[in-house]
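This report concerns only the one structure given below.
Every protein chain except one is present and positioned as in the full complex.
Order of writing sets the labels: A and B. Residues in every chain begin at 1.
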Amino acid sequence: MTIYSLYIINKAGGLIYQNDVNPGLSRLTANEYLVLAGTLHGVFAIASKLTPTALKVSTPSSISGVHNSATSSITSSSIGGGTNSSNNINSNSTILSNYSKGALNVVSNSNTSGLRSVDTKFFSIHIFQTLTGLKFLLVTSPNGLNSNDGINNTGSNVDLNKNSEFAESVLRRIYSIYSDYVMKNPFYSMDMPIRVDLFDQKVTELIKTLS
Amino acid sequence: MSSQNIINPSTSKPTGLKAGYNPSLGPIQLPSSYQSQIASKSRNIYDHSVFRRTPEVNLSSLSFLFSAMIEQTQQTSKGVQQLEAKLNSYGYGVGNKFLELITLREGKSAKRETRIVEVLQFIHSQVWKTLFGRPADGLEKSQDSEDEYMIIDNLPLMSQFISVPKDFNQLNVNAFTAGIIEGILDSAYFQANVSAHTMAADGYPLRTVFLIKFDHGVLEREAIRFSR
């Protein structure tokens, strides 16, 4: 799995950090990034409201069973295309909402009922939310999920599981870096865009050790 | 009738007795029955041993406190120079007192440094170890001028999480540590000006050089005393 970029969204839905750590995605305009962040923030909130119905279906009890038993998917023809203007991927895009209440031993990721990942044929987005409402997003290479046979294919679900666990561990480490180099910096104002050299450096170092 | 009642004019309001030396009364011994509010405390600070090592406190706590201190200082400062000067003065107060404490803790092995190089080595090793847990990374003499020395720290403990924005021209928040050094040097009778400068090196973006510029008198004294 290649990590393309990292986004941080504050609790109001504003994009405060965007860093393309590895080449591979086409650039958007600054405004488009802001819209993307705001949209994801909104979709995330709405997705979490879908939860109760999904929970009626089943309550997964083991980590390995999460994606198989409690994954509900929404196939969408517009969202994937809207995020990437240069590639025509309107068709075959899948959005996954993984409802995993009580299943994963979610520690600092408070995201239990919201959108956890967005998958398209060309990339995946993984979302990690803190108790304080910050969202850390990773855009990565696709989860290996071929949307034609989709989530019914057990093999790709194992990959998906592994990938999202990996993404979450990366995001958790980024959160830790954030707490050191952004929070302990007196020149950073809360909720504002992050322009902190050391944070950039440490994030880049981390991503390098992973690839 | 106690001595106090005799000396004080009748118009004066009775004040609480305080043990210690009163310029108009001389030493005051309180009756043993008297207990001041402070003395009634279960533990008195004088009962603490100064030799006891304080329990370690998380580096995060220190970093947050330092960060908040800089933030607050910055809000009340006009420009980088004033901010640095203020941080320096905070450190100066620490340094002044710190020399006393460290020499006291060293006990019998403590000695008063009389030569420039020796006092600098003392700061480079003992002081740095006590404050930051390890000796500084370098001690150099300036090649350009006689009165300048440099102590080098590759990754200053206090500021390791802090990146200074570019529009804060040349600010180095280790002005605080520079102030500590200056306070120590001054109370050791080596009057000097100390400033902190960022000089990044490969792999050490926060490498900081503490430039110590001694007063002319210090150099003269050294020359007279140790020339022969």
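To be clear about the criterion, a residue touches a chain if its C-beta (ideal position, glycine included) is under 8 Å from a C-beta of that chain, and two chains touch if they have at least 3 such contacts.
Operating definition for what follows: contacts and distances are computed from a predicted model.
Student: According to UniProt, what is the chain that's been left out of this complex called? Choose from "tRNA-splicing endonuclease subunit Sen34", "ARM repeat-containing protein", "Trafficking protein particle complex subunit 3" or "Oligosaccharyl transferase subunit".
Tutor: Listed in its UniProt record, the absent chain's protein name reads "Trafficking protein particle complex subunit 3".
Student: Which listed residue (B:61, B:109, B:143 or B:227) would be found touching the missing chain in the intact complex?
Tutor: Missing-chain contact among the listed residues: B:61.
Student: Residue by residue, what part of chain B touches the chain that was omitted?
Tutor: 16, 18, 36-38, 40-43, 45, 48, 50, 54-58, 60-61, 64-65, 67-69, 71-72
Student: Identify the residues of chain A touching the omitted chain, counting contacts across the whole complex.
Tutor: Interface residues of chain A facing the absent chain: 11, 44-45, 47-49, 51, 101, 106-108, 110-115, 129-134, 172, 175-176, 178-180, 183-184, 190.
The criterion applied here is as follows: only the chains that are shown with their structure count from here on.
Student: Indicate the whole-number Å distance between the mean C-alpha point of chain A and the mean C-alpha point of chain B.
Tutor: Distance between chain centres, rounded to whole Å: 48 Å.
Student: Taking the touch rule as given, give the residues of chain A at its contact with chain B in the complex, in rising order.
Tutor: 180-181, 183-187, 195-199, 201
Student: Can you check the complex and tell me which residues of chain B touch chain A?
Tutor: Residues of chain B touching chain A: 60, 63-64, 66-71, 74, 161-165, 168, 173, 205-206.
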